[in-house]
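One structure coming up, written as structure tokens, with questions to follow.
Yeah, one chain of the complex is gone here, protein chain that is, but the others are all in their spots.
Now for chain A:
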Amino acid sequence: MIQLENIEKVYRTDTLETVALSGINLSIRKGEFVSIMGPSGSGKSTLLNIIGLLDVATGGKVSLNEKVVSSHKDRDLANLRNRELGFIFQKFHLINDLRAIDNVEIPLLYRNMSYKERRKMAEEALEKVGLISRTSHFPSQLSGGQQQRVAIARAIVGKPKILLADEPTGNLDSQMSDEIMNILKELNQQEQTTVIMVTHDKRMADMTDRIIRIFDGRQVA
């Protein structure tokens, strides 16, 4: 489903060249739950951003559904992010001035959909994460765990085939972390959604099918 070939990411300034990723070859199958581990600054998030088409590799090829996408234009990449990918972040990134349901419907705004359809799908997504009773709440009226569940609802509202989670439990206590992991596992098992999760937490990583380890920008396992 996702194929990375010899991925390289180098940040260049006039005087300095920093290698963030080098020689990454990776293949992730449909329905896999993969975690990416590694110390801070090892390149985990950069790798996730390249997989998520938010960042462009300086070398190598990224393929999605057996099509090379690394050379696509902004409009096509945006469309792929919108249809195929869902993102979950450590800091939730909810818009504080919007109610939960309005936050959830954001990805659907970039599709040709009526307001009614959007609302229906957003409600379904909130129901999946157990927050149907909180649709009209603003993020500030929700706990950290609830906010992350809203963020998951936003990530899955468009029914993407791949979920990319960047330390989704990093800001949560262990109980809430478990709740979030259970939701991700459910999505993975029941809906065959491919999940790629960056984490520092070994306990969380052990709950996934496969662990990819990154060290100094290189894949070590």
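Quick note on the criterion: a contact is a pair of C-beta atoms (placed from the backbone, for glycine too) under 8 Å apart; a residue touches a chain by one contact, two chains touch by 3 or more; residues count from 1.
One rule holds in what follows: contacts and distances are computed from a predicted model.
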Listed names "Putative transcriptional regulator", "NAD(P) transhydrogenase subunit beta", "ABC transporter permease" or "Cytochrome ubiquinol oxidase subunit I", matching UniProt entry of the absent chain: "ABC transporter permease"
Touch criterion as defined above, residue of A:Asp55, A:Glu124, A:Asp201 or A:Asp216 at the omitted chain: A:Asp55
Which residue of A:Arg12, A:Arg29, A:Lys67 or A:His93 touches the chain not shown here: A:His93
Residues of chain A in contact with the chain not shown: 45-46, 49, 52, 54-55, 74-75, 78-79, 81-83, 85, 87, 89, 91, 93, 95, 97-98, 102, 105-107, 109-111, 115, 154, 158, 166
